[in-house]
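Note that one protein chain of the assembly has been removed; the remaining protein chains are unaltered in position.
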Amino acid sequence: MATAESDKTGLSSKGKYKVIGTRPIRPDGVDKVTGRARYGADIRLSGMLHGAILRSPYAHARIKSIDTSKAEQLEGVYAVITHKDFPDASDKIAELGEGSVNLKHLSSNVLADDKVLYKGHAVAAVAAETTHLAYEALDLIEVEYEPLTPVLDVRKAMQDDAPILHENQRMEDMSPDATTSDKPTNIYKKFFFEQGDPDAAFEKAHIVVEREFTTATVHQGYIEPHAATAVWSAEGKVTLYTCTQGTFTVRQQVAELLGLPLSYVKVIPTEIGGGFGGKIRVYIDPVAVALARKSGRPVKVVMDRASVFEATGPTPGSWIRMKLGVDAQGKIVAGDTEIAFESGAYPVSPIGAGCMCVFSCYDIPDGRIIGYDVCVNKPHSAAYRAPGSTQVAFATESVVDEICEKLGMDPIEFRLKNASVEGTRRVDGVAYPRIGLVETIEAIRDSEHYQTPLAGPNRGRGVASGYWMNAGLKSSVTATVNGDGKVSLVEGSTDIGGSRASIAMQFAETLGIPMEDVVPAVVDTDSVGYTDVTGGSRVTYATGWAAYEAALDVQRQLCDRAAEFWEVDSSEVTYDKEDAAVKGPDGKSFGFVELAEKVTQASEPVVGRGVSNHNEPGGAFGTHAVDVEVDPETGKVKILRYTAAQDVGTAIHPSYVEGQVQGGVVQGIGWALNEEYFYDEAGVMRNASYLDYRVPTCYDLPMIDPILVEVPNPGHPYGVRGVGEVPIAPPPAAIANAIYQAVGVRMRHLPMSPPHVLHEILKKEG
Amino acid sequence: MAKKRVVTTKINGRPVEFLCEPRQTLLEVLRENLDMIGTKEGCSNGNCGACTILIDGKAVDSCLVLAVEAEGMNIETIEGVASADGLHPLQQAFLEEAALQCGICTPGLIMSAKALLAQNPDPTEEEIRFALAGNLCRCTGYDKIVRAVQSAAKMGCASAAK
Partner (left out) sequence: MKDFEYEAPVSLATAIEQIAAGNGSVKVLAGGTDLIDHIRTGRLTPSLVVDVKKIPELNVLEINSDGLRLGASVSCASVYGNEDICRDYSALSDSCHIIGGIQIQNRASVGGNLCNSGPAADSIPSLIALDATCVIAGPQGTREIAAEDFCTAPGKNVLESGELLVELVMPARPAKSGSHYLRFIPRNEMDIAVVGVGASVMLDETGETIQSARIGIGAAAPTPLFAKEASELLTGLPANEESFAKAAAAAQEIVTPIDDMRGTVEFRTHVTGVLTKRALHVAVERARKS
């Protein structure tokens, strides 16, 4: 029996495939351009009530009492809940695919228990006939707080005399000289990785550069606020409509928090208006479920934009000390870094990933990485596109640029000399399989952009690389062959940016049928096998692989059916994907459509099944070049030109791969230049709106030129690597390096907003 | 509570009468009262453009219009952009150029682009970027959106839009 096995050894997708590498219109596209697609807030059920959430005005306070009686008495109010409406959660850790969460913390984050830990922390919730009424009822809830001093800065939070968020928290120390202490601390965990003898290696280095960096808290900024609608059945089962990156993790979290059997929770995914890692952990879903149970009516809860900023996962602000040493030839000999991430109100942050990414692009024989996960009075940090990688790339790539300057070496030449390749062992211990970092550096070197000299005053060019490890995890799909020769492809990965297309294309490729003949459906948790989150750049890799397996299963079943029809042994029948046909002895042949029709009429249905749980997602690298112009009188940075080269493994649908690169770059530009949580001393975010939390607009940017480098991942049938996350990592460093070239100031704080850049310029001018 | 008002408008070419409270925004009435969920809510304070509709041909954020103000107005929403003959050139161009990822900002962007092309059938890249600055997209980096509008303009979108 023939399979697509031979595809595993392929090198480049060009000309190799029928469907992969083409640019068909995405299956969900028409609904999305006509306004028919239903997103989280678009759900309407008969008898539905509207929920609203009361939030803490304090960044840090003890809750002394909550009196909900007046709110309950308001005409049109059906239910009021507080933390007491949730069962006691255990200290169990739940794995969410891209990060994990302690259920006790999750429960207290959803509705505060005895303390509020950030401004905007949810305290109580109301379900009422209209949203307006629900908000009026919130004003009638009386909460007595005992305000406590907040701590907002990661380094201050690490000090011995800092206000403590969790009295029972003790630091878990992974370093070899760890000592145990019974002192409460905001440091949840100290990570430690060491390779070789970095101290001795620094002694012998020709040049050593050591710098400190800070980055502000930033938000994923998805345009669709969180929205969830819950409805209970009479037998005690609940159905939840929600916009999430992972229906199964929502099911798990909701079941755990409310003490329900997993299988009594059915999660129906709506379309999702962006997530970037921020729509994995639950916030309002358990609230909607609890309100629906208490009121006996369907309840919809939709967050307002300010709450999205104030109370859903931003990504950590950070402090990083970065030290690198090189020999006289420009070879890195040693690295040493300390990284402290704000995990926010609860542990954990993506610090672990930050430690894995910090030296990822370079061969560093002797190195040390220390990481701290630190609680501060800000919302609990969450994953955000390559979580942890952007902060550390800013530090590493800025110091690399400074070393290049001291060496008088071209930054491309330096990177080629030091780049990680197959076999390089990272300081945290991982050895790379075949990767494509060198190819991305070469692609930038050879690009028209890099080959064109940049002219004009106050202009500069910067280069930086970045990494993300990508994820594999679990996916399931089923495929039903219909009598018309088309296939219904049922999948569990919510489609955040075109994955219906990229999955259907791999399925179609495997059968040799047109992508348009595959009809994908993203379904609820009762209707498809377990599927992990849409995150970690894993969907095209892992759900694509499941679809590939399902297509092979369809091949097998079609061969078996044909063998029955021809009355021959199935070993004599093969599937020919070039012709999309089943072939038997003596020139017997059934076209796919023909056999589908015949099977439907006269045989058992053909239902393919595919699952995947592979964990060789093939880390991905990108190298970027940017030209900027700085207004030396105002410090404003204009992006003139941007080129991003990335090893994408195999570009299944090149347009959406390009789109991932372009979108990631622009989020990185926003992080670099203007985005930040601006807190006052009381811990109140002063810019919780799109007015003053400044994500880039169309008018701030040039076209973003992607270069897709295809070094197929040996760990996937079609060579797929995740592509979504890497492109956010290099931009801040690339832009900082460009600013230095333009006006001679080294920016070591993000964002590099005009006041900061101007301050450095004025300082330099004296 | 304030008395509800009857408001008479034209929506997507057809007369529509609705009952609303003075405190309801036009966005809320479109979505909640009229079940026209194609117009999206992203921020409710005029900073993201997801709720962009056309009033008398002009792009406005429907979150910053009271529904009672709509009396006598001619309203166009995303639901009225495609016709029985098929998609509008802008919609077709968004699909062909892969100008959407999550798609939540797409209806608003199409409405803003439609207003632009009606007024300026052959805009420069700069003019397109200026006209769409009030519509945030967090997924695409805007590159393919700008190209889609350029492509729709080439297809003679303005004449097709009439």
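Every chain is named by a letter (A and B) in the order it is written, and numbering of its residues begins at 1.
The definition used in the following text is that contacts are C-beta pairs under 8 Å (C-beta built on N, C-alpha and C of every residue); 3 or more make two chains touch, one makes a residue touch a chain.
The shown structure was predicted, so the numbers you read here are calculated from the model rather than taken from an experiment.
Q: Just one of B:Val60, B:Ile75 or B:Ala152 touches the chain that is missing; which is it?
A: Hidden-chain contact among the options goes to B:Val60.
Q: By the contact criterion defined above, which parts of chain B meet the unshown chain? Give residue numbers in ascending order.
A: Per the touch rule, chain B residues meeting the hidden chain are 1-3, 5, 21-25, 44-47, 49, 52, 55, 58-61, 63-66, 68-69, 71, 112, 115, 130-131, 133-135.
Q: For chain A, which positions touch the chain that isn't shown here?
A: Chain A touches the missing chain through residues 132, 135-136, 306, 633-636, 673-674, 678, 686-687, 690-692, 694, 696-697, 699-700, 753-755, 758-759, 762.
Rule of thumb we're sticking to: only the chains that are shown with their structure count from here on.
Q: If you average the CA atoms of chain A and of chain B, how far apart do the two points sit, in angstrom?
A: 29
Q: Flag every residue of chain A that touches chain B in the complex, lowest number first.
A: Of all residues in chain A, those touching chain B are 23, 25-26, 28-30, 32-39, 41-42, 44, 132, 220-225, 271-276, 302, 304-305, 496-498, 653, 655-656, 658-660, 662-667, 689-691, 695-699, 701, 703-704.
Q: Tell me, which parts of chain B touch chain A in their complex?
A: Listed in rising order, the residues of chain B that touch chain A are 21, 23, 31, 35-45, 47-48, 50, 77-79, 81-82, 87, 91, 94-98, 100-107, 110, 128-130, 132-146.
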